[in-house]
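Omission of a single protein chain aside, the complex is shown with its protein chains in their original locations.
The block that comes next holds chain A.
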Amino acid sequence: MVHVSATPVLALRGVSKRFGAVQALTEVELEVHAGEVVALVGDNGAGKSTLVKTIAGVHPIDEGVIEWDGKPVSINKPHDAQGLGVATVYQDLALCDNLDVVGNLYLGRELLHRGVIDEVTMEKNARELLSTLSIRIPSVRIPIASLSGGQRQVVAIARALIGDPKIVILDEPTAALGVEQTAQVLDLVERLRERDLGVILISHNMADVKAVADTVAVLRLGKNNGSFPVKDTTHEEIIAAITGATDNAVTRRAGRTTEAAK
């Protein structure tokens, strides 16, 4: 499933970020390869959002290096991140309710045909994009207001893909969705992977993470607290890393017994 390329598309090396007296991120490492879904998990205030915002260019980093295709880059503005190929879908989807699906997909980057909005090409491309992603929407000419929460979420994700990004960041894409809609969004995440995109998925839902992620990166109090391949990791191990419960009497005893066995 995971075909890890040699150089990660995006790599954070020892990234730190301070807000006044608060050390939000301390020497965080993160690697995202093409065609890999990295779930970023952690308790509230663990620094997930801050980390994502440093990648998206909302908060410039204080220390450390961000590498893009192995080369160090500086991301100081959202524009820099977009220019590199980072697309971010925030939790509030920021779609215009009154515009139709096509209008929202191309908002701010309408295709023009002799200076006039080229609705036909936009609609054609939108239908192609949505059908390659197997997104089920009654019509691309329906206003966003008439779509369900899950459909809005997939439209917001599809919109992120219009600019041909290499990395897509999804901030809690399933937080407000029902079972079926969550399944749709998770399907879509898999399809992003099939398109060889790197996906950073922030989620609180372990079931979602186990379902689609290849790697789980755990943040705790602004520091890395382990990075696990999903296949070989149990639910409990991830939860333990999130809550910091790994360091307790049981684990220490377990550690001693394995040492003794050697």
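Please note the rule applied: contacts are C-beta pairs under 8 Å (C-beta built on N, C-alpha and C of every residue); 3 or more make two chains touch, one makes a residue touch a chain; residues count from 1.
FYI, contacts and distances are computed from a predicted model.
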Requested in this report: Given the options "Universal stress protein", "2-oxoisovalerate dehydrogenase subunit beta", "Xylose transport system permease protein XylH" or "histidine kinase", say which is the protein name UniProt records for the missing chain.
Outcome: "Xylose transport system permease protein XylH"
Query raised in the report: Among A:E123, A:E172 or A:D214, which residue is in touch with the absent chain?
Result: A:E123
Requested in this report: Taking the full complex into account, find the residue in A:E29, A:E110 or A:E237 that is in contact with the omitted chain.
Outcome: A:E110
Query raised in the report: On chain A, what residues meet the omitted chain?
Result: 90, 92-99, 103-104, 107-110, 112, 115-117, 120-121, 123-124, 127, 130-131, 134, 136-139, 141, 143, 145-146, 148, 178
